[in-house]
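Please see the structure below; I have some questions.
Removed from the display is one protein chain of the complex; every other protein chain stays in position.
The letters A and B name the chains in turn, as written, and every chain counts its residues from 1.
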Amino acid sequence: MKTISAHNLTGPSRKSQGTLRRILKNPTLLGGIIMLAILVLLAILIPVISPYDPSAQDLRAFLQPPSAEHWLGTDQLGRDLFTRLIYAARTDLTIMVLAEIIPFCTGVFLGMLAGYYGKWIDNIISLVTDTFVAFPFYLIVIIVAFASGAGQRGIFITFMLVGWIVFARVTRGVTVSLRQQEWVASAQTLGLSGIRIMFRHILPNVLPQAVVVLMTDMVGLLVAIVTLGYLGIGIAPPTPDWGTMISDGQSFITTAWWLSAMPGLAVVYTGIALSLVGDGLADLWRRR
Amino acid sequence: MSMNPILEVEALTLSSRANPKLVHNVSFSIGKGETLGLVGESGSGKSLTLRAILGLLPQGIEQTGGQIKSSVSSAMVFQDPRGSLDPLCPVVKQLAEVISYRQGLSRRASRQAALELLEVLGLPLSLRQKDRYPSQLSGGQCQRVVIALALACKPGILLCDEPTTALDVTVQEQIIETISALQQELGFAMVFVTHNLAVASAMCSRLCVMRQGQIVEQGDTLSLLQAPQDAYTQMLINSVLPVPVLEGGEQR
Partner (left out) sequence: MSQGLHIQDLTVRYDGVTALDRIQLNIEEHTTLGLVGESGSGKSTLARVVAGLIVPDEGIISLGEEPLTKKRSRAQRKKIQMIFQNPDASLNPRLSIRQLLSEALLFHGIVRRSGLEQRCLELLARVQIDGSALDRYPHEFSGGQRQRIAIARALSVEPELLIADEPTSALDVSVQLSVLELFASLKQELNLTMLFISHDMGVIHAISDTVAVMRHGQLVEINSKERFFARPDTAYGYQLLSAVPKMPAGTYSRRDTP
C-alpha cells in the first residue's frame, strides 16, 4: 500500500551516501564494527604499543598481578599477558578469516548451482550436505586434527571439508526462492546464459544472507580454534593462542585467575563483535 | 442519510511517523442495514480507515484525531481468503470455535450451529460432512467460510476489505450475490472497501471516493456515478474499461 515517488530524488551518488548514513543510524552494526576495529587495530599495532616480546620469558617476574607495567599481569613464565593476548588475536583471527574464505566461496557457488539448476545437480549437492550435517562437527575436527597432526593444518583441512556446507544450504534456499521471481524469468527470456544470471542477478541478492551467516559461522569457527588449542591439538606453542593460554592458566586459577579469564573474555568479546556485525547487517539489508 | 446512525466516523485522522496524514479528516456515517462503499486507488487510506473502525491498526500507525462512535459490534472479511484461515485446522472446527467463544454454546451445539451457518452460505454438503482443511477448498469456498466466521460474531456491521478482488469473475458474482442476500436476511450494515467501481455500484447505496487519505467526494451511488463533481472521481470513472453489452440481453 506504499507509493514510492521517484520524482524528487536527485543525484547518482545517492546510494553510497545512503549506505553510510544507514550504517551510522544502526547502533548494532556500528557497535560491532567499532569493537572489531579496536581489536584489529590493536593486533596490527601491538609491536608498537607493547615493549614486550610475546614469547620472551622473564622468570623473575612470573605470575604478577595486573599493574602499570604489565596491564594484565604476567603468566607462569613471566611473559606479559596483554601482549600475548593481542598476539594470540593475530593468530586466531588470521586463521579464522583464512579458513572461511574458500569454504564461503565454494559454498555460495555450489548453493547457487543447486538452487538455480535444480534436478540432478541439486540432488547430488543436497545429498552431500545432508550427509555431512549428520556428522557432529567436532568429531570431524578431532579426527582430522589427529590424522594431520596438531597445528593449523587440521583446522584448514576440516574447514575445507565441512565449512562450505552451511553456506551451500543457505544459498540454495535463497536461490530456490529467487528463482521463482519474475526478473529471473525475464533474464532467461532475454537469452542470457545461466552462469551470467547466477553471477550477475542472483549473487547480489544472496550475498547479504550469506554474509550474515558468515559472521555467525566465524564465531563458531573461532570457538572451534580455541577449543582445539585448549585440548592441545590446535595451534602448537609457543605461538600464542587463546585456547592454549586458557589451558595453561588453568593450573593457577585460584592464585592468578586472570590468566585464564582474560583469553576467555577475549573470545567472548570477539564473538559479540562478530554477532553484532551479523545482526546489524541483517537488519540493514532487511530494511531495504 | 439515515436518522439514527449505528456507526459514525468523525474527522478521523490516522498518522504514522513518516506520514502524519495517512488518513485525514475522514467523516461518514451509516444507518442500520445500509451499505457504504469506500472506493479509491492503492494508498488512498481506504483499508486503513476500515481497520481503524475494527480497532486493528497496523503497528506504527495511530489515531491522532477524530472519533469513531459505534453502537454495534463489527466483524471483518479480508481480501485473501486463504490467508484468513488457519491452514492446520478443519474449517468446520474453526467456525465452531468462534461460535462457542462468541455465543457461549457447548461444543456440540456450536458445531451444529457452524454446520447450519455453512449451509446458509451455500457450501456443498460434502464439504460440511467431512472435516476439510482450507487447502482442500477453492478460493471462493474459503471466502464463504471467512464470511461465515465474520457472521458468527453476529455483527451489526460487516467490514469488507476487497472481499472479491482475489477471486475469478464468476465466483465474484456468486459471492456478491451471497453477501447481498445475507444482508437482506440478517439486516447488518456494511462498509465495503474496493477499487472496483462496478462492484461498488452493485453493492453499495452510498459511496465515498478517497484519495491520499481524504474523502474527495461522497454521495448516493447512482448520482455520484452519473454526475461526479470532483475531477478525480471523473478520472476514476473514466478509467473503468467498458465491456460491451451482450447481444440478446441477460437471458439464456
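Criterion: contacts are C-beta pairs under 8 Å (C-beta built on N, C-alpha and C of every residue); 3 or more make two chains touch, one makes a residue touch a chain.
Note that this is a predicted model, so its numbers are computed, not measured.
**Student:** Thinking of the whole complex, not just what is shown, which of B:A114, B:I157, B:L197 or B:I215 touches the missing chain?
**Tutor:** Within the whole complex, the residue contacting the unshown chain is B:L197.
**Student:** Please output the residues of chain A touching the missing chain, sorted low to high.
**Tutor:** Residues of chain A in contact with the hidden chain: 3-6, 9, 12, 14-15, 181-183, 185-192, 196, 200-201, 204-205, 288.
**Student:** Would you write out the residues of chain B that touch the absent chain, in ascending order?
**Tutor:** Counting over the whole complex, chain B touches the hidden chain at residues 41-42, 139, 168-173, 176, 195-199, 201-202, 221-222, 225-228, 234-244, 246-248, 250, 252.
In the analysis below, only the chains that are shown with their structure count from here on.
**Student:** Just the number, please: Cα centre separation of chain A and chain B in whole Å.
**Tutor:** Their C-alpha centroids are separated by 52 Å.
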